[in-house]
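For this view, one protein chain was removed and the others were kept in their places.
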Amino acid sequence: MKIGLFIPCYINAVYPEVGVASYKLLKSIGLDVDYPLDQTCCGQPMANAGFEQEAQKLAFRMEEQFQQYDYVVGPSASCVAFVKENHPGILEKAGHVCMNSKKIYDICEFLHDIVKVKELKAEFPHKVSIHNSCHGVRELHLSSPSEMNIPYYSKLRDLLSLVKGIEIFEPKRIDECCGFGGMFAVEEPEVSVCMGQDKVKDHISTGAEYITGADSSCLMHMEGVIKRDNLPIKTIHIVEILASGL
Amino acid sequence: MSTKNDILSAIRSHTGKRYNMPELTLDAITYDDKIAQFSEALEAAGGKAVVLQAGEDVNDVIRRHFPDATRIASNLSGITCATFNPDELADSRELDNTDLSIVEGHFGVAENGAVWITRQVRHKALYFISDSLVLLVDKEALVNNMHEAYKQTENMVYDFGAFISGPSKTADIEQALVFGAHGPVGVLVILK
Partner (left out) sequence: MSTKHSKAAARFIANRKQEAWHDETLWMVRAKRDKMSHSLPEWERLRELACDIKLYTNSHLDTLLEEFEKNALANGAIVHWAKDAAEHNAIVLNILQQHKAHTLIKSKSMLTEECGMNEFLQEKGYDIIESDLGERILQWMDLHPSHIVMPAIHIKRQEVGEMMERVLGTEKGNADPTYLTHAVRKDMREKFLTADVAMTGANFAVASTGEIVVCTNEGNADMGTSFPPVHIATFGMEKIVPNRESLGVFTRLLARSGTGQPITSYTSHYCNPKEGGEFHIIIVDNGRSDILARPDHIRTLNCIRCGECMNTCPVYRRTGGYSYTYFIPGPIGINLGMLKDPVKYSDNVSACSLCLSCSNVCPVKVDLGEQIYRWRQDLDKIGRASSEKKLMSGGMKFLMERPKLFNTALKFAPLVNKMPRFMVYNGLNAWGKGRELPVFAKESFNEMWKNNKIK
């Protein structure tokens, strides 16, 4: 199977190491991974701000870029969820049937459900608190949403459990929003900051050294809060932990 | 009349896809010990349930629980501890300052501690106005959940009916729980 690595715009620009770790991790388990060059953005920021039409060309572009691949895999649950949930509707308006939505996976979901990894070489002797991101939980079903009466599960916890030396925690409000929300962060800055501070505090109260999760966007938001307030915790994308030592 | 027709025609012209009524099938919760569950749920709701023991007189139980009650209303024939028959009052307002009312319920609901009553007294106010309320319920007449409860009411005819689960309560000031907002401060269910 051929995997096209989906590297969203802000990972490309701000967190290239997350992309690198994703590539190495997939490669290390013997998968055929490629990166279609010159990717930009899936269009989510515009759509969430109310300009879904502005995502149409970008959706088409992604369709072309990933046409030859069996799977599209990316290290950003929210962007993946947007392609999966919203690209079909956006493309339908232009008479196109979205192909990516059927083959796109968040990298954790892919490792957990498709590759079904049972062991990793990774070692990370630290305490981590899992950040269950809204779209990861409520759109991609990476863990059981706290609102629903279904048995607890967490694909992130399952994967992290394969890492040697790690101690895993989760915040009290297990999947409360960190307040990023794309343009929400700048349209309602006071609320967004307040949510971010509350969320980081909740993670800190677990005693963890790191906040980790499948969404660099949430991690980016919380990192902004941590740096501004000099808080005693760091952020790290889950693939960087899973790929540690590679 | 024209308003009604206007509304109905607006509804008709705006209604799109018509959905079917679903079949109300589900595995609703049931309890091995309905009395225990009922008592626990009622207590959580601020009330109390007691089971009448063999040979025990219901009037003694009531007296024991409400030693200070002086104005006690009931129209039930076996309730000798009542001090007056509320049905003899012409005006429901005269029920004000009643310490205790004793009434019968049809059945109790284990999942939430509620008792189903239909108006069996002259003034519906009796169920709400006294400081304390005693509900007499047959202990064999407990149902598991609200689905079973509504099944029981299917053929009942009433002008007023209510599920009563514990005393009147409020948390409108800072979410602090207070009993006796307007109605009874205490509710005792006697399962006999």
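Things to note:
For clarity, chains are labelled A and B in written order, and residue numbers in each chain start from 1.
As a working rule, a contact is a pair of C-beta atoms (placed from the backbone, for glycine too) under 8 Å apart; a residue touches a chain by one contact, two chains touch by 3 or more.
Computed from a predicted model, the values in this text were never measured in an experiment.
In terms of the touch definition stated at the top, the absent chain reaches A, B within the entire complex.
For the chain missing from the display, the contacting residue among B:Ala45, B:Ala82 or B:Leu135 is B:Ala45, taking the whole complex into account. By the touch criterion stated above, the residues of chain A touching the omitted chain are 7, 9-17, 19-20, 23-24, 35, 37-41, 43, 45-52, 54-55, 57-58, 61, 134-135, 138-139, 145-150, 173, 175-177, 179-198, 220-221, 223-225, 227-229. Panel shows chain B; residues 3-4, 6-8, 10-22, 24, 26-29, 41, 44-45, 92-93, 96, 109, 111-114, 123-125, 127-129, 145-147, 149-151, 153-154, 158-176, 178, 180-184 of it touch the chain omitted from the view.
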